[in-house]
Structure formats: structure tokens, C-alpha cells
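Worksheet: one structure, shown below.
Note that one protein chain of the assembly has been removed; the remaining protein chains are unaltered in position.
The block that comes next holds chain A.
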């Protein structure tokens, strides 16, 4: 269960990252999340890639091979329309979750 919950937040992080950066490869996503969270969150490659492929199967993201700035071939992912919708839903439910947790923490 716990892993599932993490998976849900990983999806959210990836979708959000792609919505902010447009097109990005797996390594770029790892770096972005790390930097944007001020090194608080570190995404494990072992979870990231299965998640990317799963999301691609769900048609939330699409992929294509392209060259990086340093001329390496890398697989770039970008958000699809379905992914954008999914992101909105995930964001909404994340807000709910945070609100709920905050309410409980502040209770007393």
C-alpha cells in the first residue's frame, strides 16, 4: 500500500515536471525534481523508468528519441492531453490530501 502511495506521488511529480519543462528525458526528470525540491526529493531510477513506461501505456505521456545538447541519443517524454487532465486530477487530490493531513496535524 505504501508503495502504491509513493507511486501516486511519483506520477504527480513526473507529470508536473513535464508540464513545466515540456520535453524531457528520464535523467533530466531526476535532475529537475532534485533541484526543484532543493535536494529534498530524490527519485530512484529503479522506480522512475517503470513509472514512465506505465504512464506511457496509459497514454498520459508520449515518447520519442532525440539528441541531447551534448549530442547523445536519449528518449524524451512529453505530456499528452490525457496526461494534462490526469495532472489536474492528481493535483486536486494532492491538495485535498495535504489539507487533510494539515488539519489533523493542527488539531488539538
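Just so we're on the same page, contacts are C-beta pairs under 8 Å (C-beta built on N, C-alpha and C of every residue); 3 or more make two chains touch, one makes a residue touch a chain; residues count from 1.
FYI, contacts and distances are computed from a predicted model.
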Among "Permease", "Cysteine-rich domain-containing protein", "Paraquat-inducible protein A" or "DMSO reductase anchor subunit", UniProt-listed name of the chain not shown: "Permease"
Listed residues A:22, A:50 or A:100, member touching the removed chain: A:50
For chain A, residues in touch with the removed chain: 25-27, 44-46, 49-50, 53-54, 56-59, 68, 70, 72-75
